[in-house]
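Dropping the structure in here first, questions after.
With one protein chain withheld, the remaining protein chains of the complex are depicted in position.
Residue numbering begins at 1 within each chain, and the chains themselves are lettered A and B in the order written.
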Amino acid sequence: MAEVVSLNNPSVKTGLSTKLAAGPRGKKPRPMFSPRNIMVYGALIFAAAYYLLPLYVMVVTSLKGMPEIRLGNIFSPPLEITFEPWVKAWSSACTGLNCDGLSRGFWNSVRITIPSTVVSIAIASINGYALANWRFKGADLFFTILIVGAFIPYQVMIYPIVIVLREMGLYGSLTGLIIVHTIFGMPILTLLFRNYFTSLPEELFKAARVDGAGFWTIYFKIMLPMSLPIFVVAMILQVTGIWNDFLFGVVFTRPEYYPMTVQLNNIVNSVQGVKEYNVNMAATILTGAVPLIVYFVSGRLFVRGIAAGAVKG
Amino acid sequence: MTGHANAGRPNQLLRNLHSKIASIPMILTAVVIFLGGTLWTVFYSFTNSKLLPRLTFVGLDQYERLWSAPRWLISIQNLAIYGVFSLIFSLVIGFLLAALMDQKIRFENTFRTIFLYPFALSFIVTGLVWQWILNPEFGIQSVVRSLGWSTFTFDPLYNSDIVIYGILIAALWQGTGLVMCLMLAGLRGIDEDIWKAARVDGIPMWKTYVLIIIPMMRAVFITTLVIIASGIVRVYDLVVAQTSGGPGIASEVPAKYVYDYMFQAQNLGQGFAASTMMLITVAIIIVPWAYLEFGGRKRG
């Protein structure tokens, strides 16, 4: 099972040579325009259109002025490109008395996302490691509870958590919010890490123990260095989830820590006369920019990591 | 510090001590938050708590009211429709896309990014965009009409009968990319020899997928199921962003009922009763399965 890390190797090599090289699936060398290829690419392109349509609409709309939006249809490209909505969404859209757009919450989102991601991944990876390699009595029970916890709607838990945080004296603080994100990220992350560590060759672990290595030594010296892909997956999932979170950010903190999504909600929901769809769309893209960039940069690692974390188990 | 685990037979409590210490956050989360919070919720669902929890017990009153509330019944029905279709379509579309991607195609990275990017966007954003595209005055309907087909009607968000499918379209857009990735990863994990063997035996490709490959991808399907199903039960933001439960109460979902009654109606008891019902349903389906799946000895 040591092939885990190199799982994707065949696909990495695909490229121009594909149509010539008989792949391991052993198709006969085939011309570019074979009926089969037309079907495959046709289907893919059709699907891609469905996925791209909303992004296209967002971008196009955000570059139009309001008069044009009222007249035209949403799919037509802008006649006159304007960046006004972007500027407005970032720096001057109002909610109540605050007219400084999304910029207000950007750094807060960063301040929330980074520590929450790091802490939740650290804890979940240790959980997964303990569950995979150091099972103790009752561990499965706790894990089962955790998995069931993944199905509990967040809203239901707000009240108990408000009480717990209040009793700990952490309500309203950044620390409190980080704890909340760690708690709700835990089920799925622990599942992924557990599956990943289970899939690593057991001989490695046994050999290390024979050499006298303990819990932490094995974790840091052997497991961590082998786990880049799954850490990338966890990082992507958490960055996306935490960056996009609105409910916890607004319920468990005070206004000076409000993340960007709170401003997004405010911009989108405070209608001043007519809905300014262009500003809404610009705000939407700006808010989604960070996770989108993370995806574009690390998308390749994502599949590889998932392959390792979800496939074996 | 190290090496103790290897030393003979330590007593039961000290066995795997480090592992236990390291698992304290998980144990606390499982016991205090998930289990404790659940029991607390169930407990208070028998009271008539309003804005703040209080201990005046009213027996099953909250449940009687819950099951006679038309909105709750519609919510359940919507969740069932949404759940079934979402599960089927996510799996089918996700798998088909993954199978297509696995045909040694060019531009695989590009396609994958395209299918996956919606997952980076929040439900608020997803709801907003699709609300905009499905808006009969601006969106698809008006565009098709302006092309000359003047009786064309496509307004799922304003038609009570089909509104839940309007939400489904947006949900699939957001979530199928991830399913595709999971499936693709699964397909990549299948030993090439199996394909070779199938080909030697002259089994057609679709049959190989259905009879051989899919059964081999059991673990992937389970992870995917957990992710999709937990998303279905919790569906809330998307509905709020797209329709706010409208038109009327036609697209209400249970999680929204819980939230609205807990906080807007300031009737915690009613909200807790509704969440208890959700939790029980989940527990009945999930617990036995999860324990079998995750509780047995590890299968290496």
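We take it that a contact is a pair of C-beta atoms (placed from the backbone, for glycine too) under 8 Å apart; a residue touches a chain by one contact, two chains touch by 3 or more.
Note that in this section contacts and distances are computed from a predicted model.
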**Q.** Which of "Glucanase", "FAD-dependent oxidoreductase", "Probable sugar-binding periplasmic protein" or "Thiosulfate oxidation carrier complex protein SoxZ" matches, in UniProt, the chain that is not displayed
**A.** "Probable sugar-binding periplasmic protein"
Q: Could you tell which one of B:Leu51, B:Leu147 or B:Ala197 touches the chain left off the display?
A: B:Leu51
Q.
For review purposes, identify every residue of subunit A that touches the missing chain, sorted by number.
A. 94-98, 158, 162, 165-166, 171-172, 250-252, 254-255, 262, 265-275
**Q.** Hidden partner interface residues of subunit B, rising order
**A.** 50-52, 65, 69-71, 135-137, 158, 160, 243-250, 259-267, 270
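Heads up, the rule we're going with is that only the chains that are shown with their structure count from here on.
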Q. How far is the middle of subunit A from the middle of subunit B, if each middle is the mean of its Cα atoms, in Å?
A. 15
Q | In the complex with subunit B, residue positions of subunit A that touch it | A | 7-8, 10-11, 14-16, 18, 23-27, 40-41, 43-44, 47-48, 50-55, 57-58, 61, 69, 73-75, 123, 126-127, 129-132, 134-137, 139-161, 164, 182-183, 186-188, 190-192, 195, 198, 202, 209-210, 212-217, 240, 244-247, 261, 264-265, 268, 277, 280-281, 284, 287-288, 291-292, 294-296, 299-300, 302-304, 306-313
Q: Please give the residue numbers of subunit B that touch subunit A in the complex, ascending.
A: 1-6, 12, 15-16, 18-20, 22-23, 25-27, 29-38, 40-41, 53, 93, 96-97, 100-101, 103-106, 108-109, 111-126, 128-130, 132-133, 138-139, 142-143, 146, 173, 177, 181-182, 184-186, 188-189, 192, 195-196, 199, 217, 219-220, 222-224, 226-227, 229-230, 233-234, 236-237, 254-255, 258-259, 262, 268, 271, 275, 278-279, 282-283, 286-287, 290-291, 294-295, 298-300
